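Excluded from the complex is one protein chain; the other protein chains are retained at their positions.
Letters A and B mark the chains as written, and numbering starts fresh at 1 in each.
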Amino acid sequence: MEFLIDNRPLWAVLIPLCLSVLILICHHFPNMREFWTLVAAAFKVGIVYSMIPTILAGNVLMSATLELAPGISLCLRADAAGMVFAALASLLWFITSFFSIGYMRSLKELHQTGYYFSFAICLSATMGIAFAGNLLTFIVFFELLTLATYPLVAHHRDQESLKASRRYLVYTIIGGQLTLLGIAFVYYLTGSLEFIPGGFMNTDTASKTVLVIVFLLLLAGPAVKAGLMPFHGWLPSAMVAPTPVSALLHAVAVVKAGCFGIIRMVGYVFGPATMQAIGMDTFLVAIASFTIITASVIALTQNHLKQRLAFSTISQLSYIVLGIGLMNPMTMAAGIFHLFAHGMMKITLFFTAGAIYTKTHDLRINMLSGLGRVMPFTFTAYTICSLGIAGMPFTVGFISKWNILMGAVEDGKLWVIALLLVSAVLTCAYLLSVSYKAFFGKVVPSMQHIKGEPNLLCLFPLLTACFLSLVFGIFPDFAENFYQLAQMAAANIFNGFFGLGG
Amino acid sequence: MITNAPVLIVLIPLATALLTPLISYLVPKLMRYLAPLALGTVTLLSGYNLYHVVNHGAWHYHFGGWTPPFGIEFVIDPLSATIAVVVGLVATLVIIFAKSYLPEERENLLKFSLFYVLFLLVATGIFGITLAGDIFTLYVFIEIASIAAYGLLAMGGYKAAVSSFRYVLIGTVGASFYLLAVAFIYANTGSLNMADLSTLLPPLLTDRTMIFAVAILVAGLGIKSALWPMHTWMPDVYTYGPPPAVAFIAGTMTKVFSYVLFRFLYFILGGPGNPVIDTVLFIIGILAAIAILYGSIMAIAQKDFRRMLAYSSVAQISYLPLAMAIGSPAALVGLILQLISHAMTKSLLYMTAGGIDWKTGNVNVTRFNGLYKIMPITCGVFLVAACSMIGLPPTSGFFAKWYLLTGSLSGHQLLFAIVLVISSLLNAIYFLRLLERFFFRTGIDDKIDIQIVRFSVRELPLSMLVPMITMAILIVIVGLGSGYLVDFALQYISPLILGGGGL
Partner (left out) sequence: MTIAFLASYVLFWLVAIMYCCGLFGMMQVKNLMRKLMAMNIMQTAIILFYLLLGYKPDAVTPILINGITNPVFYANPLPQALMLTAIVVNLSTTGVALTLLIIIARKYDTLEEDEVLRRMCE
């Protein structure tokens, strides 16, 4: 394994950032503006995917740039774990860009320039989080992401969305500040902020109590973004944002940035050994299990489709945390892979919600009854991905859940089987009931005028995402070897060095 | 000319100030360009000074060839040179900004030239304060800056006259405290030279008169730098003063006084370790912590934009005494960064306040709904400044706060670290609330109910926009380049502080 000096991680961050300015300039020319969005997204996909073979060969790409503070540079470094997240976010941004155009145009939304602009900034920040090589770089992009998401949540500019965006800011800024304090603590204790596989904090650094406090401080920001209960309050209310935002940010980029942050904190700052020594792994598992079940139950009670999906997201994200907390190479790999798996499936679900909304302008579940027969493609995609989320074999969701199960069984934690079963049943209950109603229910009178599928710009990305989640379910190592990347990342964490491991 | 650079920094604004009335009478057009030119030159000269000092070590300039302790000297070390550069930059940008803000009519010419004269005199005083090498010369420059500032701030109308008069009274009390302290110091040591005093004073600090002298010295400078609870003059003065003047004075003057306090406590009086100084630092640390919370909470309660910024200043200025109280190397680096960062940020904020006032004639924050549509660039730079104030990356405020945070942890002052975090959150409340109004709120029926009082240009004249944008860019550059700044400039601050160990 080698550290290669390469500026591609830097470009992945800079290109959307620079092109966002063009988006802003072209605000009078919608076609040009959306052209730049697509260019930025395409470039980024290209850059990110061109790095994967090098990473798979066990190398780490570094592009050290500015010096932020003595000994701490704005370091961007692509490793296996970061790559999973970056590849997911950039691929889905590309798909979402098409969907955005279809969605925003068919609904004739206002403030579209600000929307595309913030979107580009968000994705740039997401890349920064994925490639951050140390805690300071991480927090820089983490806060940038918070700020850039704010206008997206407030997109409709009405009382409800302003309230939601304010709520979002309260949660995330408090979390971010606590994390900053935690980072300052880490710097004070160790004098280093560099992410190292296997962690650099150990029980010699400080007393256990101090380590627990530092860990909780560090966890605050990512936990808020990852919607861990009881810090999940912002996520359902943030669903007032346009659906592509909910799809990419509140199912993929922002919440996954939170999960990814937890992976970094656990795997690269504290490390499995220290985590177990201070007992925080049990804490993570407990809080994750609680969230999985509680959020599923709450999801059952929601009548609004996006709200239901939001609680489903909260529940599913905790699988990632669960995988991390179980502290087994297999569950860790599964957790990291679930970043990708859940992203693929959840974005399809949100796309279907958005596509339905462009036709019906209503997402209350009882109003959707019978529409499955009107929009068969849309609802078939929805059903497939719902099954995937529940963990049906041959979908991408199965792979991560199976691995969590195997890892847990290997460690003798048999209660995890029960947890997964209960959760799968609940997931089927709250997601598939929608499909059932849609295919077999009676069409509501006010919806009888609706004919045909949503427009192609909405439908195409949706089907692509659905197709991909099937493909990756059957061949998890298809094309870009995400599964292998996840395993590599887990091996890095448990072996304590970058590279192929083993 | 270059060998006299230190004195020219003070002399050029002074001479320009004296020439301005004459020129405004003879060639009115020229006057608008004279002051920016003078201040620009001074900034370049202080840049040269900084370069020279970094390469050749501290520069002692002796007036008339008399060597201290008999003569007067200017001392330029990397710290004072850095601050002079920052003051110069802020002054230059603000005076360019002021050009369009001032009335155009010919009958206002006198008032117009008076503004420039007083502005340049304030600049003279502040440059003098940063460079002065003995404590009485320092007093003279403090008073030059203050008296000119009284006049300058009174130019905002009748209310400004009242608030400025109160500032005169309180400011004079502060200056008299300082002068009294100088008397005690002189009586006990027989010297006024700072370098001289730094060896003579510390051993004397067991003496009761000297302890009293230190107490009134700190109180005097505390009044001048608006340390809580001696801040009462500030909100009114900053609210009613003319925005360009406030942009400059709020940005630099109070900070320079904090810098003087820093100089005294850390260089002349010997720094922490001495029980007297430790007590003083402890007290100002507590006061600063209260000020930070108090100022932020008061800022949330304000409706007037400028008054909100003034209370925000009360809070933000106190970061400097807080850093002094913490006293660890990282905290002191944070102090310098915060000084630079806040000088730029606060002046930018007042410039946006001035710009909005100029365009809409409105300073009430509840009536800014949808301002973004009318003044996109102003709102954009306000966003940058607000981020810097809250301490969000990648602006300079974030990195200043980072050093303060790590500094307070390594100085074992967890309480101060928590205060800093709470302060950020409180700042976030009032700045993001404003940003929400700027960008996302609309008036009744989705119409923007903001009146426009000046239609001559689309947003603001270029002479206002350019300084604002420049300042915003500088804030980000200082943020991202803070590592270089710390490495290449601040490491020379003093071997005394940073020791051999570095950070």
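FYI, contacts are C-beta pairs under 8 Å (C-beta built on N, C-alpha and C of every residue); 3 or more make two chains touch, one makes a residue touch a chain.
All values derive from a computational prediction rather than experimental measurement.
In the whole complex the chain that is left out makes contact with B.
Considering the full assembly, B:L179 is the residue among B:A38, B:V53, B:L93 or B:L179 that touches the omitted chain. Screening B:L11, B:L37, B:V162 or B:L205 against the full complex identifies B:V162 as the residue touching the chain left out.
With the whole complex as reference, residues 136, 139-140, 143, 147, 150-151, 154, 158-159, 161-162, 164-165, 168-169, 172-173, 175-176, 179-180, 183, 186-187 of subunit B touch the missing chain.
Please note the rule applied: only the chains that are shown with their structure count from here on.
Averaged Cα coordinates give subunit A a centre that lies 43 Å from the centre of subunit B. Only residues 66-74, 114, 136, 139-141, 143-144, 147, 150-151, 154, 157, 162, 165-166, 169, 173-174, 177-178, 180-181, 184-185, 187-188 of subunit A touch subunit B when the two sit together in their complex.
The part of subunit B that touches subunit A in the complex is made up of residues 387, 392-394, 398-399, 401-403, 405-406, 409-410, 417-418, 421, 424-425, 428, 432, 436, 439-442, 480-484, 486-487, 502-503.
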